[in-house]
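Note that one protein chain of the assembly has been removed; the remaining protein chains are unaltered in position.
And now, chain A:
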Amino acid sequence: EIHIKKPTEKEVNPHLLPGELLLCEANTVYKYIQEDGSDRGIYGKLVCTNFKIAFLDDDSAPDENEPQFKNKIVGENDITLQCVDQIYGVYDEKKKLLTGQLRKYPEKLIIYCKDLRVFHFCLRYTKEEEVKRIVSGIVHHSQTPKLLKRLFLFSYASAAPNNTDGRNQTVMFDTLEDWRYELERTKGNVKYKAVTTNEGYRVSEKLPLYFVVPMCISEESIFKYEGRGIPIWCWSCHNGAALLKMSAFPKEQDDSASPMQKAFLDGIYKTISKPPYELLKTEDLSNSLPSLQDIQTAYTRFKQLFLIDNSTDFWATDVKWFSLLESTNWLEIIRRVLKKAVEVAECLERQHTNVLLIEESATDLCCVISSLVQVMMDSYSRTKSGFQSLIQKEWVIGGHGFLDRCNHLHKSDKEEAPVFLLLLNCVWQLVQQYPPAFEFTETYLTVLSDSLYVPIFSTFFFNSQHQKDINTSGESLKIQSGPFRFLTVWDWSVQFDPKAQVFLNNPLYAEKPKPDKSQRKTARFKHQRQLSLPLTQTKSSTKRGFFREETDYLIKNILGKRIGKFINSSDEPPNSFREFYDSWHSKPVDYHGLLLPRIDGPEIKVWAQRYLRWIPEAQLPGGGTIATTAKILELMEEVQSLQVKMDEEHSQGTFGDIHSVPMLRNSARLSSLFPFALLQRQSVKPALPTSTWKDLEGEDDLVKRDDEFVDLGGEML
């Protein structure tokens, strides 16, 4: 029997990547257009693959109005499995979190994404067995524990062998040469050396294959405690002071081991505090910064404020917006982290001391602080390739546990903490405070944060270099797979066309002038100028004496149970920081020099682009910073085409038309959410608050008063 299909059920097939398999699907799913609280939406097919959940519009006519900023891998209605944050089912108007086995199937599905999108799917018109299949499929594939090898990363890599070398100027830090180059670049090679001790991961699986330590550190001491207690070099400042990090001994050590560890540390400190090394300051981040648990709690609350179901929700939370924001504590954490980074920068820059960051694993807050310090102090880290190299150095090779921290495998909620997002949020503060200082835009940071959940790049899907290595080589694998060559996220052409990549580059970036052939020398020169900061009291002699006591105290504590109450690095009067901060801020900014964030309350802002981008109520048609950026881009184009014309006039060439493709169409009407959500609503209806506050507690007497007391009704009796 031939069944004639209704036009709405015409076959639409998902676009599958190499290695991507369709797992289940459901037809006549109704997707609400979350816009004005109405029930408007579109019918389509909901599918789940081993890579993503996708909604396929039945009327998917080839879109003429193709967005200018389109992700080639993850479409508008695609949600990668790792991007799913929470799934709720709606039963009789009640929302229920869906996690594991389901007994009843909901009539509506709400998917909250880690990139802050919210999808509402109505399943009322879908066949029952299809509902069962799709709901349990989605919940199973996105919410239950998974083996590493089940990540799409591996299917993709084996199906689409990567022959491209996506390095594009990004230093990957997986070779000895990369480290040597970095040492040379920062003039750290006099006192620090790159070592091969960990080849074959003989020292530790947590440490990278190659890393840098002070010259005076012997190979055997590196071996002694699997790299613990060893100062590892991050970066050298122009004045020779270095930023170091160290993995501390575990807190609950059994006592017998402590005297030995104490002696060991004592020895290390002694060696590296002697000349030629600078004075040493230690900074125990587990003591002076919020814990990972605090960070996770804060972010969980914070992101919830932006996962909005409808317009009513939006306006209801608007009334107490500031106190809601504050109660999440997220902005305060950003402020504290930035402040800590300024403190470290002050030690390096002004006090000329080495700073040793200490953390149990040295792969979480150490990464945040060391990266921030470098972004602030080394203008190379503010270029795109410099920033990417920094992420490679401190995070990817540095051994940040992306897999666990992002909980990509749903193995343990306890390990989850948005540490890398914290860094991006902090960097964003700097980007918006000093727009000309960065080669990349906030859009770059936003898509970088989105890329955390796109499992075709290896960058954010391993806990360490070791883990990646053993999973790349063929040995431990079944025959047909591997060795793999994974893609790196830094190859932006995988996700974006050249046209879209334009939005990652900052038109305001004032490139560093390159007057001479030797760039490196110029860089030094630039840095030298920063020394115009008040170089203060060289009481170094007294401090050296001081130091020994400090170390003793420090060692006592590092080994004792009170490790949590480690020394506070500032033996300086507290206003030394303030003085440094104020003095820097009182001078004009050198965008290629030291850059300090402003950290007072009003200066720390919500990263609106990332967090508000999908909320229709929050969009300003024709407004937002994109309005000025678009003007600048337009003008730049005009200048460029004039330049071409000039050249032609000079050479008397043919007067051909100049083909300059406008980067932005109708720029005046771009939405503030551009380049993300497109302006769907063409009506000019303003967004109106539906709930407003009226209560002025404790001011009743004022509220009731009239503007001016005048008796108007003369004849009132």
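The rule is simple: contacts are C-beta pairs under 8 Å (C-beta built on N, C-alpha and C of every residue); 3 or more make two chains touch, one makes a residue touch a chain; residues count from 1.
Criterion: contacts and distances are computed from a predicted model.
This figure omits one chain of the complex; the name its UniProt record holds, of "Regulator of G-protein signaling 9", "DNA replication licensing factor MCM4", "Nicotinamide-nucleotide adenylyltransferase" or "Myotubularin", is "Myotubularin". Annotation: of A:18, A:145, A:276 or A:689, A:689 touches the absent chain (contact as defined above).
Taking the complete complex into account, residues 314-315, 318-323, 325-326, 331, 434-436, 507-508, 510, 582, 585-586, 589, 598, 600-603, 606, 608, 612, 617-620, 622-625, 627-628, 631-632, 635-636, 638-639, 642-643, 645-646, 649-652, 668, 672, 684-689, 692-694, 696, 699, 702-714, 716 of chain A touch the chain not shown.
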